[in-house]
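Every protein chain of the complex appears in place save one, which is left out.
This part shows chain A:
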Amino acid sequence: MTVEASLFTLDAKTKARKTAEARFRLYGVVAIAVALLALLWLLISILSGGLPAFRQTMLTYPVTLEEAVLDKSGTRDPVALSKVTTVAYTKILATSLAAVIAEKGIAPEGMTDKDVADMISQESAATLRSKVLADPALIGTTIDFTALASGRIDGYLKGRVSRESAALDKNVSPVQLELADNLQKAGILDKRFNWGFLTAPDASDKRPEAAGLGVAIIGSFYMMLVVLVLSLPIGVAASIYLEEFAPKNRLTDIIEVNIANLAAVPSIVYGILGLAVFINFMHLPQSAPIVGGLVLTLMTLPRIIIPTRAALKAVPPSIRDAALGVGASKLQTVFHHVLPLAMPGILTGMIIGLAQALGETAPLLLIGMVAFVRDFPGGLPGGLFDPAAALPVQVYNWTNRGDPGFVERASGAIIVLLVFLVIMNAAAIYLRRKFERRW
């Protein structure tokens, strides 16, 4: 029986077309969902991996600074004191911890003195040493000292290390993990906010627990300073010339096409440029923020010029005509009237350009911004020529190390980087909203 086409019942073809329509819409929704889920997945993966880096396992217990070990002569002579190496301090930390454990009676079966000593990070001995050297009066007294726990113990508290994996690991034993549990119950061992992660310099590849971002943050800051100081004036000047004054000729055509192309050149090519020109040809110091800053400036310039020109173009010609009409020169028109009106747009473009430069890694890798620096680079402007690291390059550097503790550090560093980027982008959006105007 054939159904007559009617307004109330749909024929097969219409039905097919309707389902096709619904399917097409679904594809669109799915595509958007995929994109947004990918974003969410990315953020969750980085956050969950990196947040533990901000909390660190520490041991707090009284440490007796024995005079017999640290100052045999008893004279407090700084030269003699500085001859005492970290080995002696490691011993002091270990014996004091063993004393505490013995006092509380929480040592598990089969625990040796070396097992106890290995619970404490090597880094803590160095910290204690510099503390004593700064204040020799401490020798002979008992102080409350907070020592970093070793990387594996830290991993245990964060769930990275288990009893099973510890049995196979030569750096940690299940006995130590049991002791860690006992110490935690006794209130000696706990996790607390890790300021060292934000302030300390990088550490050797055996001590993830001591590695921090201090030098990398300062290095990135210096580079951003160079980029800001160079690219803001140069970028704005170039945009003003091209947008307001440039005659239409061969030269300005070349410049315009050039800028569009430069914005699309792969970033690693800028790294090659920096290596060839600044380091091999000009012999500027390697790993220095000044070189990184120059490379990033060249890379950022086209990305700043494009939005700046758009901002200048958005200022209506009537403003220019009015200024010219009351007798201003062309430069006065631009600097007194057009530029202030375009400033919010320029600043927005500038901040976004800086944010991109902050996250750039590949070119910095080539000019060696991975210097392992224990001391912070010197103050401005001398620090511009000292070796330093940069945030994103530090992340890459950490991912190349063997100890799994560094993966957590790398994700943590990414969180710091993202926080900076969010702040910068929020500032850009705020500026855009606040100064947005319609003519």
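Operating definition for what follows: contacts are C-beta pairs under 8 Å (C-beta built on N, C-alpha and C of every residue); 3 or more make two chains touch, one makes a residue touch a chain; residues count from 1.
Here, contacts and distances are computed from a predicted model.
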Next on the checklist: So one subunit is absent here. Using its UniProt record, which name fits best from "Electron transfer flavoprotein subunit beta", "Putative cytochrome bd ubiquinol oxidase subunit I", "Phosphate transport system permease protein" or "Group 1 truncated hemoglobin"?
Outcome noted: "Phosphate transport system permease protein"
Item to check | Options A:238, A:342 or A:388, residue touching the unrepresented chain | outcome: A:238
Checklist entry - Just one of A:51, A:99, A:139 or A:268 touches the chain that is missing; which is it? => result A:268
Checklist outcome for this item: The one of A:52, A:302 or A:349 in touch with the missing chain is A:302
Checklist entry - Looking at the whole complex, which of A:355, A:373 or A:388 touches the chain that is not displayed? => result A:355
Checklist entry - From the list A:9, A:130, A:162 or A:280, which touches the chain that is not on show? => result A:280
Item to check | For chain A, residues in touch with the removed chain | outcome: 17-18, 20-21, 23-25, 27-32, 34-36, 38-39, 41-42, 45-46, 49, 233-235, 237-238, 240-242, 245-246, 252, 254-255, 258-262, 264-273, 275-277, 280-285, 298, 301-302, 305, 329, 331, 352, 355-356, 358-362, 365-366, 368, 380-382, 392, 395-396, 399, 407, 410-411, 414, 417-418, 421, 425
